[in-house]
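Shown next, in structure tokens, is the structure this report addresses.
Note that one protein chain of the assembly has been removed; the remaining protein chains are unaltered in position.
Per-chain residue numbering starts at 1, and chain names A, B, C and D are given in the order in which the chains are listed.
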Amino acid sequence: MSHTTKAPPSSAPAESSNRVTLGLSNRLLARPEVGALVAAIVIFIFFLIVAPAFRSADSFFTVLYQASTIGIVAVGVGMLMIGGEFDLSAGVTVTAAGLFNAMFCYELGINLIVGAVLSLVFCLLVGFINGYLVMRTGIPSFLITLGTFFVLQGANLGVTKLITGSVSSPNINQMDGYSFLNAVFAHEFHVFGVTLPITVIWWLLFVAMSGYILQRTRIGNWIYAVGGNADSARAVGVPVLKVKVGLFMTVSFLAWFTGMHYLYNFNVLQAGNGVGNEFLYIIAAVVGGTLLTGGYGNAFGVAIGAFIFGMTNLCIVYAGWDPNWFKAFLGVMLLLAVIVNLYVKKLSTTRKVG
Amino acid sequence: MSHTTKAPPSSAPAESSNRVTLGLSNRLLARPEVGALVAAIVIFIFFLIVAPAFRSADSFFTVLYQASTIGIVAVGVGMLMIGGEFDLSAGVTVTAAGLFNAMFCYELGINLIVGAVLSLVFCLLVGFINGYLVMRTGIPSFLITLGTFFVLQGANLGVTKLITGSVSSPNINQMDGYSFLNAVFAHEFHVFGVTLPITVIWWLLFVAMSGYILQRTRIGNWIYAVGGNADSARAVGVPVLKVKVGLFMTVSFLAWFTGMHYLYNFNVLQAGNGVGNEFLYIIAAVVGGTLLTGGYGNAFGVAIGAFIFGMTNLCIVYAGWDPNWFKAFLGVMLLLAVIVNLYVKKLSTTRKVG
Amino acid sequence: MTDTLHEHADPELHEGEKLVEMVNVGKTYGAIRALKGINLTVKAGEVTCVLGDNGAGKSTLIKIISGLHPHNEGELLVDGKPVSFSSPRESLAHGIATVYQDLAVVSLMEVWRNFFLGSEMTNGTYPFAGLKIRDMKRIADEELRKMGIVVKDIDQPIGTLSGGQRQCVAIARAVYFGARVLILDEPTAALGVKQSGVVLKYTAAARDAGLGVVFITHNPHHAYLVGDHFIILKLGEAVLDKKRSEVGLDELTRQMAGGDELTELSHELKRPGS
Amino acid sequence: MTDTLHEHADPELHEGEKLVEMVNVGKTYGAIRALKGINLTVKAGEVTCVLGDNGAGKSTLIKIISGLHPHNEGELLVDGKPVSFSSPRESLAHGIATVYQDLAVVSLMEVWRNFFLGSEMTNGTYPFAGLKIRDMKRIADEELRKMGIVVKDIDQPIGTLSGGQRQCVAIARAVYFGARVLILDEPTAALGVKQSGVVLKYTAAARDAGLGVVFITHNPHHAYLVGDHFIILKLGEAVLDKKRSEVGLDELTRQMAGGDELTELSHELKRPGS
Partner (left out) sequence: SGGGAPKNTDTGGSGGGGGNSGYTFAMITHETPGDTFWDRIKAGANQAAKDTGSTLKYSADPDATKQAVLIQNAIDSHVDGIATTLVTPDALIPSVKKAVAAGIPVDSFNSGSDFWKQAGALTHFSSDEFLAGQQAGEKAKAAGATKILCTIQQAGSVALEDRCKGVKDSFPNTENIQVNGADDSAVTSSIQAKLSQDKDVDWVITLGAAQALDTIKAIKATNSKAKVGTFDLNIDAAQAVKAGDLQFCIDQQPYLQGYLAISQLYLFKKNGNIMGGGGPVLTGPSFVDKTNIDKILPFVENNTR
């Protein structure tokens, strides 16, 4: 055939007749986080009405703080879930990170900064092991990380008991390096009469980074692909193993970060803490529109999910409702958020993806 | 064409040349429960060696009892997971069932049998709502049942507090119908010098029924199909909605059953109990070879999974290991069980299903 | 095979009887229009062929008849009565069996279970009646052999079969269970010449047994071998709708290929030896 | 399109050069033997057609070349050196691009993301370099239009396209990225006549640009339009292995159909009007 042959132009214009350009509003509505955003606004307004104590900047920032302590790890968990995997060990890794740092430095009298770095290495190793085992054995991540969850939970307790003779870490606020690490991980800014914890800023930063990576980089593309269809992704040359192991390590990095915050904010850590939080991270991700089966979701959705959770959690207290019913309210709010989310999506399009 | 045309016989014999008949041992090894069985035997022998206290019929039956309290609900959860769904509300439904029965009868002075039946109706309704919401809204069951989990957890506490003024149910062992229900749900047989709780017998019965239904009935076929590929199943006329709602109701029936056991065995129930057990059911199912994503698994596997869990749980005590490390041992055992399971499957075949 | 068809075909069928009729049917997926103003009649003892480019709406058309997606516009009549199927079960209950292009089988399930899925043979009607497992295995194996497919093990998960083998299972199933209307969505696409031949024979046999058949394909040669009526879709609308007596293979091929492009193509690709 | 090929094709290719060679290659899946003693050579500037019944082992053959499943027996040589690819990435790195029969696309991802998956265009090489999103969308849209496929919205999830449209995306992608060897597993199976024509033209163009092409199909007509070398598989073994000059279309068709069955078939199905 001749090299000057032009592309067959005949069919193209003909087909465009049933081409529909979706309006901006429809395009917006189809994004995973928009449903969560609407749900967040509905719940926000609801609590402004029923909880007078919530109507202050102070309260709002307390909610933001609460959301950030869940939200930072949830950023990683959300990315991991988009990549098609679970991590049930994230909650206890947070505690393990802090305990490691505190006890290591306290017992050996080492500068806390050294301990923090070693603790990071330790956490990344946990993430690596999780990811590597999942990929190499083919056992579902739910099970592997459930195993690490139990192991870390037991080790947190066992090691702490062994070293300190109690179930909480030693107080480290007199040790070298404390003030620097406190400033990094637990500083509080006082602006316009309100207290802004640094974790909120870190959180927003991580969300922005995750958003950028997911939408705008090659790695982000790969994350969606390995979550959507790992076999197809492998077939076009995506390094599935590296991507997934990287995601597990991202989660454990963020868990370490949160662990550092707890340690340098509260100076001690209880060895039994963190259990149960792994589900809060997953809830945040899912409420924010992440698909449980992978391949769909985004960073802003996850952030909104964490915010909804933090808000509901505290506003029930602000509203002064009977704490015995606390969990029931939480459940109703969760269902509400999810249903609003769904309804908004239905509004925008009946397109089925399968 | 003529009606006497015979089927084309030409190609059939030709193709059979690369037809391989798998030997009996290979066929056996490919079944989902065999890996779990091998893992169970390995762990069993291991503990026989390290835990002298485990080497008695009494201990074995204590393990069986512990396994049965998890295993009964796990039968349902396993079937539900084969059908492609989760139920996180199963643990608290157990408690709700018992509380409902106890408080309803105590406050109104009604015969306990009536209360047990009403409690059953209530539980089936919970299961129905779970299933119906999942199917009608298309929201993943993980989220819907997380919502019911929170709602029931809160309601258990709130209602109990409201009615009894305390957080545990009233003691019902002096009320009409108690002895009958105690005999049904909590009897203990004393045979050959060992104590055999009736729950063990019920458990084995439910396992056998579930095994029969899954392998030998039309409904069982449908359960595998809706779990494996709900769209394809719907396309060939399987009533997906009915099957899935039925599965949720099966789980809540078995949760009710276990709740009755707790109530009539212990006579009182703490309103906060049952939280966390939903994961034990899922763990039992998954350790027993059930696929988290649905479509694969069987009843005997789930039973073995419950047995492995019960055994590990108690044998750590029989072995007299340091209780601080309890969870760590549990985690290692879980990983061990899963890996043995996997290894056995690999042995049998490298066939990839997907 | 023919025996199978005669055993299962509804004995009440009369040639030429209108089984399914579409009047001005349209369908949109959200903002996307997939079908518009379609008229189609499926008659007993006739094969209706639907042809068209990719994305023309062929699969959408048959999903409406088989109850997978309800239509938004127009009327669907079955045996003269207007219906709107809300599930494939209802359509199956009317004796309409379908082979879907993309929803063929449940990968993890055994071959024979897939074959009988939704229409299992049991020892009774009560819910927990036992399955007739041995019979089902035997029948599934027999029916597949008749198509020239010998699976290595009727107990193996269907996901381990090759693409074409899976397609054959789906077709054999539909033929076995289709009592009145048989719908085939590109049944021969993944098949070899031999297997395609078998499927075409089945199609013809179904027609001869008095069933109404809807046959979707890209291959005008295949279509012309069995079809009585031809409809060509383009962008969701019918651009040709003719009886066999009104149209020849050449015209069909030309219409499908969008004029003279194919001739041009074989010209362009002209090679030594051909 | 041709421009694309020339832009991307490896300029070092010499016609007739052996790019990929299989010597006595065999493959078993557990207890199932899928291939045995296969010899095959992919030469620059030639199209090698692999034909065969369903389950004959065609897909298995190309999965070995593209690194998806390693072979168990024999040798695979790329550019004369023995290799055993452990992942498709390695095969891609050798300039081998593949369109798989059953692993085409990630349903939930946008069309353009699928197009560039694994070979994204970025502003740099460092890991967090931004994607050139606008460029990628434009190119994906252009390449698809060249195949006669206009998607309604390049941003829509690919799962909402019709089966044939999805196949076209996969083919366009492989052509765009295949620098030395292009492997197509039944590319035209789901395609309409027009799209099939386009794919055949692409195949020919790739050959003319000096690439080695492996073309798998059930359709001997399609095969004969573009092929230089023909291999017919049966039960995992090669039963015919001939150059274009040694075999005619008739023989190919007959071999594929298992002797005279097809002639018999058109006889059997003989209908008025044909």
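By our rule, contacts are C-beta pairs under 8 Å (C-beta built on N, C-alpha and C of every residue); 3 or more make two chains touch, one makes a residue touch a chain.
Predicted model, so just to flag it, every value in this text is computed and none were measured.
Within the whole complex, touches from the chain that is not shown fall on A, B. Contact with the chain not shown here comes from a single listed residue; of A:Val50, A:Val114, A:Ile129 or A:Val167, that residue is A:Val167. Touch with the chain that is not drawn comes from one residue among B:Thr69, B:Asn101 or B:Asn130, which is B:Thr69. Although one chain is not drawn, the whole complex shows that of A:Ile198, A:Leu314 or A:Ile339 it is A:Leu314 that touches it. Interface residues of subunit A facing the missing partner chain: 53, 56, 58-59, 62, 65-66, 69, 153, 156-157, 166-168, 171, 173, 262, 265-275, 314, 317-318, 320, 323-324, 326-327.
Seen across the whole complex, the unshown chain contacts subunit B at 51, 53, 56, 58-59, 62-63, 65-66, 69, 105-109, 153, 156-157, 161, 165-168, 170-172, 174-176, 178, 195, 261-262, 265-277, 310, 313-315, 317-320, 323-324, 326-327.
Methods note: only the chains that are shown with their structure count from here on.
With every chain reduced to the mean of its CA atoms, the largest distance from subunit C is reached by A.
The centroid of the Cα atoms in subunit B and the matching centroid in subunit C are 41 Å apart. Among the residues of subunit B, those in touch with two or more other chains are 1, 10-11, 15, 18, 20, 22, 231, 351-352, 354.
Residue positions 29, 32, 55, 149, 152, 160, 194, 201, 204, 258, 261, 268-269 of subunit C each touch two or more of the other chains. Residues of subunit D that touch subunit A in their complex: 1-3, 6, 66, 68, 87-89, 92-93, 98, 100, 103-109, 113, 116-120, 122, 127-131, 133, 145-146, 148-150, 152-153, 155-157, 159-160, 173, 194, 198, 201, 204-205, 208. Interface residues of subunit B, counted against subunit C in their complex, comprise 1, 3, 5, 7-8, 10-12, 15-16, 18-22, 27, 212-213, 216-222, 224-225, 228-229, 231-239, 291, 295-296, 351-354. By the touch criterion stated above, subunit C contacts subunit D in their complex at residues 29, 32, 52-56, 59, 101-102, 149, 152, 160-165, 167-168, 186, 189-197, 200-201, 204, 218-220, 224-226, 244-245, 248-249, 253, 256-258, 261-262, 265-266, 268-269, 271-274.
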